[in-house]
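Presented below is the structure to which this report refers.
All protein chains of the complex are present and in place, except for one that has been dropped.
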């Protein structure tokens, strides 16, 4: 049993962490903080947790975070970079579900996130928490930067192609669709039911913060060299789920189905579907799985990869728990064996 | 470990049974049958089960159902009444998730279901599987009639009032709203997305099959005497969930909040909310829970009870597993501790 | 051609007024105001209006409202009661789509709306804008209080029964379901897509502001005497639409189908469906129609009336235009002949 704390538990990644951690056999939940909701029982805000989570939100400055083995930051961007260092200094390991430690190039991060980085020295130490790429580094990490939702679906879909050098790296396209929970639980007009339901739209076409994160990740596995990527995010009227439709020009022939199956043969949370499959997002709803299919339409020179995850699980809280399992030497699947909810 | 079979696994109650049973620590899934899909891997039809269920659908006549300890019928009405008897004869216990054994009055059943009953003698033996009323009878039952979804939400909401004699039994009203999965997985025009989405409607106002089931259940706990009930079902554009809004005229004063809390104090799957609460259906999504709130608007003489369940879990598959747990002496919560999925 | 102004055009009733008025052959749109959006082209905020509405939002104090023949207030409660008087004083007629002038009893209004009324003298003059009841008074009104959405659906459903004295007035029940646009376009957590989608819930069971409005309306047509009404509003995951399910105990026998058909025979915007019908909300989507069906389940002593409207049209903007047509002597259907959008 390890002691676990959560900083910032009033958003969707917070409640999802609680759903997973409350049933995790190796975890004792010690504290969950919220400045605005101090004293409120967690189950009052999230009635789904009635009977499962008895904690109240505590004030960040009173919470026994230093007594935890690990603390998750489920906070807006810019919080963990301020607060993680104190915890690390007293031996607490940290997983940040926001973006503070994802981008190694500080100038790049500051450009996209519009603020000065408070802990550049920690960025260098932070391990990017995509287990399918960085498992051994995660094991020993003090500080893990949990990947974004779009980057998880997109990188897992491109990975076998980029690692193997089969595709033209200068012209990748990622057309990605997200459920509305990806926009978080903030009260914003654009996320209202009557605005988002029965509607579909692209956004951020000129540039989205997840673009440099994906490019950095792909460049690494490509063995350096720039990656030319066009990334277009969209909002689709469903609560959970990301569907990445990825396009790559073939540079070298291969058995692409076999390439994907081999690459992920021993990955517990990546499922390569049979040829000619079309994964739907509900096939991963509420579970820590990425399902992938690879197509070559009309036997042409373009590959189409379809990659789906639940943005709140494999795209956020589930992956964070997976990283925790790795960091503490638990079986990687502990507490993550939920079957997707369908229908 | 007990051996379990499912007859008719291609509908929503079938896949939901599989989701629950595949992770149940006391269960070995032996067979799941489907005449139309014989030989198809279950996970091909329901990709959410990939990696969790390796079975193929088998032909009903070849399946090792007689070797099971218990068989669930997740079939249309009229199937279990034909086939249950052979299984019972060889010592297999049976839970029918359809309506064949729910109504004790055979003539009444035949009127509402429009067919001749094939096993009237079994109806008398069958135990109505609402654990909150019939727990001890269920323990020893060979044959359990799993309640309907509307009847579960409605009876649990009315139960404390009717048992205690606090309300006028002649003028109960149940205005109940169901998600579309309640209509099943049959390809019918009225259940199409483009017909059911962004739409709300009542149906079956002149009479619905769940009316006699609810009346029978309430009459029993009322100590006999007819129950006057107006029952209006509606379809609401969501996948899962039932919300019963129940109206009863007060016949005798009481502390109604206390009445509900006492009645369900030891029920693991009924959660009475604090005064002035409004349960939402998502607070029970994908979990075996009924959440209830009781109101007395404007301190008048009408009580309003709000009762929510997931129609596929506490309203079908979850309740069936709960019944199985009781029948075989397992802890009643075994395999049913999933936390609701929110958002 | 009359000159028309709108105060407060950034909400859903505002954009719906614009949709209707922009195609109204007798209307010239002179001004639409918004303090927060002064200078923004209306079609920038609502791209659906591109090519149809060229106005910009103007500052309320600069807008040529006094030059209008009629001004619609599509503002939050409490605005029109401050500003209507200046317009009325210079001969502008006013329709308030908020609640400021709906309740004749000032004390009652102040209790439910939690503020002091600024123009109690205007309340007495204001005409409640339900044309099916008050058509002739509306014709000559300077100030019309446009009814709420729940009250419109509920009153139209109960009207024939209450007017005719066929039902017990002490035990009426209105179980009403609204699409989420009824909550407006304010950025509130509870109206977020990820909170409201795939979910159903009641709210305000202990008391909702539309209760006294409905009671006042029914009491008037009942010829005085109190009306006992239990009113439970619910939110259903669709954008537009209200479905009222109304329950009344029969006090005197009648041909109820005939009663409804006669009552509404000459009403252009109320459609009584044939016996045994179940109106769905999409059958009135985006149109100024109320469709009603009346049932007598199991030939018992309870009548069930189903009444559907689009909350933004017959429940708000459409009814306001209908009132304008009456006030200015236009054919009542002018500009309101849109066919519902289905699917």
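Order of writing sets the chain letters: A, B and C. Residues in each chain are counted from 1.
Definition applied: a contact is a pair of C-beta atoms (placed from the backbone, for glycine too) under 8 Å apart; a residue touches a chain by one contact, two chains touch by 3 or more.
Bear in mind the structure is a predicted one, so any value in this text is a computation, not a measurement.
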Of the listed residues A:177, A:209 or A:263, which contacts the missing chain in the full complex? A:177
Could you tell me which of C:58, C:230 or C:283 touches the chain that is not displayed? C:283
Looking at C:175, C:198, C:213 or C:332, which residue reaches the missing chain? C:198
Contact footprint on chain A, counting only the chain that is left out: 171, 173, 175, 177, 179, 194-195, 197-203, 205-207, 211, 228, 230-232, 234, 236-241, 243, 245, 247, 249, 276, 278-282, 285, 295, 297-298, 300, 302, 304, 306, 308, 343
Please output the residues of chain B touching the missing chain, sorted low to high. 12, 179-181, 183, 185, 187-189, 191-198, 237-239
In the full complex, which residues of chain C touch the absent chain? 12, 15, 19, 22-23, 46-52, 181, 185, 197-198, 239-240, 271, 273, 279-280, 282-287, 289, 291, 312, 337-343
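Following the convention adopted for this analysis, only the chains that are shown with their structure count from here on.
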In whole angstrom, how far does the Cα centroid of chain A sit from the Cα centroid of chain C? 45
Quick one: report the Å distance separating chain A from chain B, using the average Cα coordinate of each chain. 36
Using Cα averages as centroids, what's the distance between chain B and chain C in whole Å? 39
Residues of chain A that touch two or more other chains sit at 12, 181, 185, 197-198, 239
